[in-house]
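Rest of the complex left out; these chains stay put.
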Amino acid sequence: VNGRLLITCPDRHGIVAAVAGFLARSGANIITSDQHSTDPEGGEFFMRMEFTLEHGDLGSLGHAFAQEVAERLDMRWRLTDAGHPKRVGILVSREDHCLVDLLWRHRRGELDASIDVVASNHPDHRADVEGFGLAYHHVPVERGGKPESEARLLELLRDVDLVVLARYMQILSGDFLTALGVPVINIHHSFLPAFAGASPYQRAFERGVKIIGATAHYVTEELDAGPIIEQDVARVSHREHPETMVRLGRDIERIVLSRAVKWHLEDRVLVHGNRTVVF
Amino acid sequence: VNGRLLITCPDRHGIVAAVAGFLARSGANIITSDQHSTDPEGGEFFMRMEFTLEHGDLGSLGHAFAQEVAERLDMRWRLTDAGHPKRVGILVSREDHCLVDLLWRHRRGELDASIDVVASNHPDHRADVEGFGLAYHHVPVERGGKPESEARLLELLRDVDLVVLARYMQILSGDFLTALGVPVINIHHSFLPAFAGASPYQRAFERGVKIIGATAHYVTEELDAGPIIEQDVARVSHREHPETMVRLGRDIERIVLSRAVKWHLEDRVLVHGNRTVVF
């Protein structure tokens, strides 16, 4: 099996030696290893290791790791099986570019995941999604009917490991996020923290910026304020108006979102307060 | 003589023909010409033309242009002599990278200007500035002594055509800007409108952004809110902390500021409300 071990703990002497020594003793061969420390003195330490384990299973390995290493070093940790793709649910509204891009990348084998759910508050994308061999769930949000819609979404998404908001324009309630209980990645069509909220391209135009951007972040209850995973930008000149910025922005949005989703699926993203470490 | 004609007016039929026809009749040969219209129907029209004039002078040409073209088409316009470099004053505080970069580019012939004044509220850069053969004015800002300092600066800057704030960390009063009466270009060490105000790199670090930037803009009374001339960015990862962002930012700041200054010196920047057209 191929495993991934992710660790966050207070930095101190000997962490790498302890973890690498444990894996060596357990017959695991480290393929890649990344570390980061916010401060070698009293900071926070982050590590990601990919390894192959020729004999034995990840369950026993994790059990031993907890006892022999993690507890003593005060670690929060996760051990994932690289051979078990995560199950993903995608929510989308009218704009199709992020959705189509994710489905196409999935088909090309770029995203190691199973796309289990695609749902939208609009009926528009049924043919596209079914063309990729996936079911399409239309979950309209009526005026005053958000609780019913969110209940329906919770039901659809109950088995996924990750929810991707691929330009889903409904604000999700804190109750929904709590009940969901898995990470949610959103793509915001601006270079956060600039232009959080509605109509970012219009506001970028009005401010006269020379560069526009997009931001993929984990969703928290506070709108557009969660930990940023990835951002990218494109130059604009005085020739652009809000409509052409929307068009240029689509290319940034889909690329930024797909990078963030890919990195999350490969367990490369560790959250630290309101920041991320991306290995 | 080489001239530059800059025009802003309501868009309507026949502007290009009227201007180009006038120049042709006047014996001027157009070298480059740029136009922009916010909307061909009822929008604002912008034009910049560079031309050579073999006989005659720009004064007479301007006089004729006002009578024959500009008044009829409701134009605001400027006619500048490309052979008369603008006179520039530079204000700087502790950080020397933008100052040194401007002086070096000037010596290399990249900036068509005469640098008439270099002043600072710190004494630190005297040797550098004098090494470039320029005088250095130390104008300290004592607690409560801003009016005296600004009066001294006004005196020093009374003959310049442009003031460049090359990381000058004192806020200039509205009275000063009014009395100065010439454009002021500032470099702000963030990707505006994100992180306007103090300590932008610290705040960028705290927000966990993946890209930092710098912004050159014309100074208005409202801090960091004037028309943006140029912006650029650089990627940062979780490995950076505020101090390394400051270092990375220096490279962006000096390049963004030098572009904005160069474009202004070549009369490429037209202000339109709070936006700029950069030809």
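Which chain is which? They are A and B, in the order written, and residues in each are numbered from 1.
Methods note: a residue touches a chain if its C-beta (ideal position, glycine included) is under 8 Å from a C-beta of that chain, and two chains touch if they have at least 3 such contacts.
Keep in mind it's a predicted model, so treat the numbers as computed, not measured.
S.K.: Please state how many copies of the single repeated sequence make up the complete complex in this structure file, given that 2 appear here.
M.R.: 4
Convention: only the chains that are shown with their structure count from here on.
S.K.: Indicate the whole-number Å distance between the mean C-alpha point of subunit A and the mean C-alpha point of subunit B.
M.R.: 41
S.K.: Can you check the complex and tell me which residues of subunit B touch subunit A?
M.R.: Touch residues, subunit B against subunit A: 36, 38, 191-195, 206-211, 213, 227-233, 237-239, 241, 272, 274-278.
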